[in-house]
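Every protein chain but one is kept in place in this view of the complex.
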Amino acid sequence: MFIRMIAKAFLRQWKKMVMIAFTIALGASLATAMLSVMMDVGDKVNHELKAYGANISVVPKNASVISELYDIEDGDVSGEYLAEDELGKIKTIFWAFNIVDYAPFISTEAVLDEGSTVTVKGTWFDHHMALPTGEELDAGVISMRSWWEIIDGDWLDEQKLGSDFCMVGTGIAQKEGISAGQTIRLKGPKAEKDLTVAGVFDAGSDEDNEIYVPLDTAQEISGLEGKVSSIEVSALTTPDNELARKAAEDPGSLSVSQYETWYCTAYVSSICYQIEEVITDSVASAVRQVADSEGQILNKTQMLMILITILSLIGAALGICNLVTASVMERSQEIGLMKAVGAHNPAITGLVLTEIMCTAVIGGVIGFFAGIGFAQIIGHTVFQSAIEIRAMVVPIVIVLVIVVTLIGCIPAIKMLQSLRPTEVLHGRA
Amino acid sequence: MSTLLELKNVSKIYGDLHALDHVNMKVEKGEWLAIMGPSGSGKSTMMNIIGALDKASEGEILLDGEDIAKKSAKALTNIRRDKIGLIFQQFHLVSYLTAVENVMLAQYYHSVPDEKEALEALERVGLKDRARHYPSQLSGGEQQRVCVARALINYPEIILADEPTGNLDEANEEIVVELFRKLHEEGTTLVVVTHNPEVAEVAQRTIVLRNGKVDHESINPDFTGKIKHITLQ
Partner (left out) sequence: MNKRKMYIRMITASLLRRRSRMVIALLAIAIGATILSGLVTIYIDVPRQLRAQFRSYGANMLLAATERTFTKEDVDKALAVIPGEEIVGVAPYRYETVRINDRPILAAATDMEGAKASSPFWKVDGSWPASDEEVMVGKNVADTFRLFEGDRISVTYRPEDAGEEDLDNSVDLTVTGILDTGGKEEDYIYMTIAMMEELTGEDRGFNVCEMSIASEQSDLSGYADRISADSSVLDAKLVKRVTQSETTVLGKLQALVLLVTIIVMLLTMICVATTMTAVVTERRKEIGLRKALGASDRSIINEFMGEGLVLGAVGGLLGAVLGFWFAQAVSMNVFNSSISLMPWLLPATMVVSVLVTGIACLIPIRSATDVDPALVLKGE
């Protein structure tokens, strides 16, 4: 009988039930979409912030200062270098998955035809790597110098063009009258080579007075085969906290469990530490300009999204609550009648609750999927990638819908219980 | 006496059901008519059609010599407003308005609300001291008396009452019946739809409906049209 009454209620009141289900679906979709976006926004913004370039720089242990200092003096001291064949190891560290990009650099001086001396940097442009993990990666300055403006020609496509090409900074290009397509001769300390200019770039920095060539070309003219002088690494990191700061000072000062937490969290300092572990005689340090700012902006964005999510959750909750109250109150007449024919309060409460809960479940399920849709719209429109739906969203939305619907029923049920059938039936309520 | 309302061959058909089946009927000005019949005989349909609340499927309805059967919904609304006073079994008072405000509501739609006049109308039904009460604070009888006041406030040509005593106890029933008697005395045309013989008995004439047709008609031989002595509280 109970089931029959509920079925009847659905049939008779399908319009109202549809409206309740619709509102609950709206609320649930709002909650799902906002929670999903909120939980994923950190990762997404982190990727976007990679536009600022490397947040970790790796240099040889001993040579760093001395070589540069002596450079000023006489310009010819062979410092220490990092080994090129170790570069692949960066993608094997614990947080390898968080390393999105990196590029080695080697710097040398070369003389142009006209006799002027320029700084030549060898690097990867879009170096293709097949990693032991089976992963494939294109790494290099094309993605790590996203702010470079190519004012003539195009990016040097290493995979297509090979190593006999170069890119020239706008400062040199203007001074020497170099344009794309032209061939220039670079005379290095050990060898000289003819290179075709693939493009001219405007970096808005000192790099405008440098020439960029593929790594092996620079090694060849400088005679530094198999060596690199620095590596820039772009990694997804977790904003620093107290523990990370303490570890950055000295990992040895941590207790074993602290060390484990630190090592297994993608702090910039733990990634640096892990890079030092795999690259022989290296010092990896955070580029504070990028690393610190990144953390700050990530934190702020996440905080902002959390607050907006809280607001929309409250909005959705109150909205559902309200509608449930309104639609149950609307049925006072029918419920007065049920009381008149002898239904007890618990029976009526049970009936109303079951009805509303069935509606809530239907609405909630529809809303959940609609919410995933909304999240994907946001993801694709803003970040051009899908939003990952975390498993955590499901229980949160379920609990939210149930609790909110129940709360919405409370005032209505209280009112229904205090109804006196005669009043309702005589139209006095 | 002239004819106020005349039904000629009026039918109301819902699907296969002939709720009214070629009914002919006349109501004279100033007449007090009761319409009786068992459930499903077409009483309510008749009431709705006379009250311009619903349209007939076929036939002519002459009110004041004017055929209202083919009028638009808007025109029917105006007819209700100007010529008809309605009293319902369920009272249908607006719950958040006081008694006097409920009466004024009818004035408001008809012409201009006049609180003094509305209070006078309540005084006529013996509710002057309850004018500021809400429907929920009034007894069933009192609520129905407010409805009567509301129905007569605009001096309608005809007052239609649909089971006016259906929700009332005997004492209140008597009070309402006395009110009708008083209205009749003053020359108001009254049509009362009821299945209560006691209420029908006091009318001048009774029409009995059965299966959507006029089964028979009877004139009340004892009808005096005089007011009994009762005191309204």
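Brief remarks on what is shown
When the chains are written out, they are named A and B in that same order, and each has its own residue count from 1.
The definition used in the following text is that a residue touches a chain if its C-beta (ideal position, glycine included) is under 8 Å from a C-beta of that chain, and two chains touch if they have at least 3 such contacts.
Since the model is a prediction, treat every value here as computed from it, not as a measurement.
In the complete complex, the residue from A:7, A:264 or A:307 that touches the missing chain is A:307. Contact with the omitted chain, checked across B:48, B:144 or B:194, is made by B:48.
Checked against the full complex, the one of A:88, A:189 or A:315 touching the unshown chain is A:315.
Within the whole complex, the absent chain has one touching residue among A:37, A:142, A:211 or A:266, and that is A:37. Panel shows chain B; residues 44, 48, 51, 53-54, 74, 77-78, 80-82, 84, 86, 88, 90, 92, 94-97, 101, 104-110, 112-115, 134, 150 of it touch the chain omitted from the view. Residues of chain A in contact with the chain left out of this view: 16, 19, 22-23, 26-27, 29-30, 33-34, 37, 41, 45, 48-49, 51-53, 56-57, 64-66, 68-69, 72-73, 146-149, 202-205, 285-293, 296-297, 300-301, 303-305, 307-308, 311-312, 314-316, 318-320, 322-323, 325-327, 329-330, 333, 374, 377-378, 381-383, 411, 415.
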